[in-house]
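Got a structure for you, written out below as structure tokens; questions coming shortly.
Note that one protein chain is taken out, while the other chains of the complex remain in position.
As written, the chain order gives the labels A, B and C, with residue 1 at the start of each chain.
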Amino acid sequence: MEGIKRLARATAPAQGGGALGALRKIASSYLLRRIAKALITIFVMASLTFFLVRLMPGGPVEAYIANLVTQYNLSHENAEAQAASLFSLDLNAPVYQQYLEYLGNLARGDLGESLVSRGVPVSEIVMAYLPWTLFSIGTALIISFSLGIMLGMLMAYKRETKLDHILTNLGSIVSSIPDYLMGILILVWVGVQWELIDVTNMRGSLSPGVQPGFNLTFIADAFYHASLPILTYVLGTIGLWMLTMRGSTESTLGEDYVTVAKARGLKERRIATAYVGRNAALPPFTQLSISIALVFGGSLLIEWIFVYEGLGYLLYNAIQQRDYPVMQGVFLIITTMVIVANLLADLLYSRLDPRIRIAGRD
Amino acid sequence: MAATTGESRFRDSAVGRVLGWFASTLKLMARNKVGFAGFLVVSTIVLVTFIGPIFLPSEVPVDVKEIYETPSLSHPLGTDSEGKDVLLQIINGGRPILTIGFLAAAISTTIAVTLGSLSGFLGGRADTGFTWLADMVLTIPQLPLLAVLAGILRLNSKIAVAGLIGVLFWPTLMRAIRAQVLSLKERDYVESARALGLGTPHIVFREIAPNMAGYIAINFTLAVTASMYFVVALTLLGLVPLSEDNWGVMLNLAWTRGAIFSKDSIFYIMAPIAAIALFQLGLVAMNRSLSEIFDPRLRRGS
Amino acid sequence: MSATSGTPIELEHASRNYGSGNERVRAVDDVSFTIEPGQTLCLVGESGCGKSTTGRMAAGLLEPSQGRVLYGGKAVEALPEEEKKRFRRAVQIIHQDPYASLNPIRNVTQILSAPLQRHRLVKSRSELKSRLHELLETVGLTPPEEFLNKHPHQLSGGQRQRVSVARALTVGPEFIVADEPVSMVDVSLRIGLLNMLLGLQKDLGVAFLFITHDLAVAKHFSWEGRIGVMYLGRMVELGPTQRLVGEPVHPYTRALISALPEADPELTRSKERLRLRSPDIPSLLNLPAGCPFHPRCPMYEEGLCDTDRPAEDAVDLEGHLAACYVAARELGQEDRIPESSRAAGAEAERRTA
Partner (left out) sequence: MEGRDEVLSVRDLEIGYATGRGLVRAVRGVSFDLGDDESLAFIGESGSGKTTLGLSLVRLLPQNASIARGEIHFRTASEEALDLTTLDDEALRRFRWRECAMVFQSALNALNPVMRIRDHFADTAKDHGETNGSLKGRALTERATECLQMVQLDPDRVLGSFPHELSGGMRQRVMIALGLLLNPRVLILDEPTTALDVLTQRAIIEVLRTLKDEHRFAMIFVSHDLSLAAELADRVATTYAGRIVELGEVERIFYHPRHPYTVGLLDAVPTLAGEQQELSSIPGSPPDLIDLPAGCKFHPRCPYATERCREEDPPLMEVAPGQAAACWHWEKVGSDWEARGGERHERDAHRA
């Protein structure tokens, strides 16, 4: 039965002239579908956050008002007014109106004001921390993905050798130890026990006095401060890429088109890159989206451990200080980042695998 | 058939069968050395942390004269900043973490299997809906959400923590189960069973479920490792105010008391890290045996 | 034997759709036939022609989107409970892929005893045991003791197919749908399997719907029975084997017969070939108007062939049916061609003249 559907689909573009146009149409609608899905996900997450913050009994807004009333002896109205301006909510309006207003504010980029740093818009705070997280996670993912892919391929080419066994075991060990424990281990051993690096100096996102700009000092300093988080992210994710790539390379090496490429007398290097590597990298690539969410999430601890001033660090402090608007804002931004990164990964994937352009869904 | 010997009657009895099953499973486990080592590590940790505390004082005695001691006969893993024995804390501190880990894994596996099977069997709207939901949950950065929720809700009970983690961690497995059901229900032998009129219970429990059991078991252990990742993370951040000693709290205290930056405290810091890492590694290694046990081609014969 | 006292199975204008929206295809389109007890019908066609879907409908495993499957004259889905149970036991299926047709985690004993116990066909353990032996001997797996405890992966492809057959036989079927049962088995073992199935028909009076892509196998299996040729979901020709193979009517059947390579050098090299107008098969998603074979057909006539879809019995030579208007005209059955096609054909002829 499946066979028939597949047949129908496989021979579908064989229908003469309109084939190319139809293809493009499907590809573009895939793009649209994917973007729509991302937007809806962001919308759902934003709504979820609203109801958590606003409606949960004993939730932040109520807690804050109660706190103002009891601690500062404010009247309920005054307290509510203050809460309203902080959370950028009109607490007297019906809930649906509040909800719409909240969405409207979000769309304008208004995330409310911080409880702790009075009067500072959350969006401003978030924007100050965001680049560092993007920088460290982006760099780490690029390094770990490409390195992992290369090592995985190497392992598959040298399968059942000592090198393969060592790397396989290393890969499964690093991928089964939580990344933040790895971070603590680095801190404790490299920083404290062996005193190889000065971890206190590496705190923060930049050294005092270094000004952002396109110059070597700045770039070197940025890398210096991000190096431990990056190292931790790389260690935390590389095992997955190595093992997935090893497996997929091994099965790709058994594919007929690789044997045929050898029979065609193609050069070994060409086969390894365009035939084996290109195809074998597809399965690890599909895991990229899951991994992005995990790494963004993990940044909460990693940045806390290394006192690296990114979103995770901001979120941790906000939670400690019960700075609800900031918590909400950071959470929304992280979620949006993950969704956008997923979208980009998916779109890139559909460029890498021509079959996806036809199959469309899934 | 008439003359049944005592021995074979024993073999036929329920207890005998369970023991026999247990013995043969162990034998299968032992076939993969790495997997068996993992199994030994996991079962040792579970036994020690669940049974050990029964024989130990519930409060580890404080001794200010022995702060950050290196390992010795009386303190095999040294002592902490209050002079408490580290080994005792490790033995006492596994149960809460493991309980939450197993509970959360059970919750997420149950959700995943239920929704995945429903999606696969029902198809249509239910399938589209559940798949969407899974995709959505999958893109949530789980740790920040948990942290925010912990910040808002003040999680005090283990069940609440486990529930929250479980509710977030099902989508990967659910998608896999759905795919499995979709492929299994189209298998020729399932169709044959339908043609033979063997009935839905037979098809679900005899033909389909056993083929997924291994997959589910392996994913359950993976869910345990993932849940532990979250529990330890939350306790380490001090967001889950679990009062008892546990490995996460030990790390948190090490952090807040500055032990991390003291050269003397290395045993105190390494002990919980090693316990967690060993348990996680053990589970992952054990999966190699599990996948062999559930592969019918390796079950019998050579 | 008395087992031929079965019930006829009938497909009445049965169709089956897959997919939805733009991807909706009609995998089987308006197929009708009857199989009397003890009879054989071979369905022949290329992959994707709908023969397997037809087989599954006949076995009651798939409901037709339109039309009906009749068992003893009554629609299968509307059978009363008792008769439905009887139908379920009377009609069985054997699949193509010996590696997918047996559950890998169940051994031969488990596979065979489940239906026996479910339908209470055996009363004691000893009866079960002797029945299992009997079944394995029937399908040529001897000695039975050697096979009872084996798992599928310990058996060869041919042996697995025999276990599949034994499983179908557990419930004493009257009618078996055999979906390409030998195409994945080694050449030297195929005939053994086929002959075993033929033996079942002779000794037990089992009726067969035998599905294959290989006309030569169909001819061997159903020399006394009938062959139906399917193309793009439609039955294009249906008739007694010897007549259909000897004097095919539909150009598609002729093309198949002329294209089939034979294991005889002189014969196969001197065979007259029918040249197709196009080598490529149209997509089910985008079927040509009129006769679905017309874009490839060497006998194509403008107007006549691409206006109406030829009825299954456009040609009817005493039970030998073919869906082709050109053949109908040439065989003097012009009255079976609808007015519109005749007019379109005449119009086209006038234009070219």
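We adopt the following convention: contacts are C-beta pairs under 8 Å (C-beta built on N, C-alpha and C of every residue); 3 or more make two chains touch, one makes a residue touch a chain.
Worth saying up front: this structure is predicted, and the values here are computed from it rather than measured.
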item: Displayed chains contacted by the hidden chain, counting the whole assembly; value: A, C
item: Among A:Q97, A:T217 or A:T259, residue touching the chain not depicted; value: A:T259
item: Contacting the left-out chain in the complete assembly, out of C:E77, C:E137, C:D280 or C:E330; value: C:D280
item: Contacting the left-out chain in the complete assembly, out of C:I105, C:V217 or C:L304; value: C:V217
item: Residue among A:Y64, A:Y275, A:F296 or A:Y316 touching the omitted chain; value: A:Y275
item: Residues in chain A touching the chain absent from view; value: 10-11, 13-14, 255-257, 259-268, 270, 274-275, 278-279, 352-355, 358
item: Chain not shown, touching residues in chain C; value: 46-47, 156, 158, 186-195, 213-217, 219-220, 223, 245, 255-257, 259-269, 273, 276, 279-281
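As a working rule, only the chains that are shown with their structure count from here on.
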item: Chain B and chain C, separation of their C-alpha mean positions in angstrom; value: 51
item: Touching two or more other chains - residue numbers and ranges from chain C; value: 56
item: List of chain B residues in touch with chain A within their complex; value: 135-136, 138-145, 147-153, 172, 186, 225, 228-229, 232-233, 236-237, 239, 251, 260-263, 266, 269-270, 273, 276-277, 280-281, 283-285
item: Of chain A, residues touching chain B in the complex; value: 1-2, 37, 41, 44-45, 52-53, 56, 59-60, 172-173, 175-178, 180-181, 184-185, 187-188, 192-193, 289-290, 293-294, 296-298, 300-301, 304, 312, 315-316, 318-319, 322, 324, 327-328, 330-331, 334-335, 338-339, 342
item: Interface residues, chain C side, partner chain B - complex; value: 56, 59-61, 85, 88-89, 91-93, 95-97, 100-106, 114-115, 118-119, 125-126, 151, 153-154, 164, 167-168, 170-171
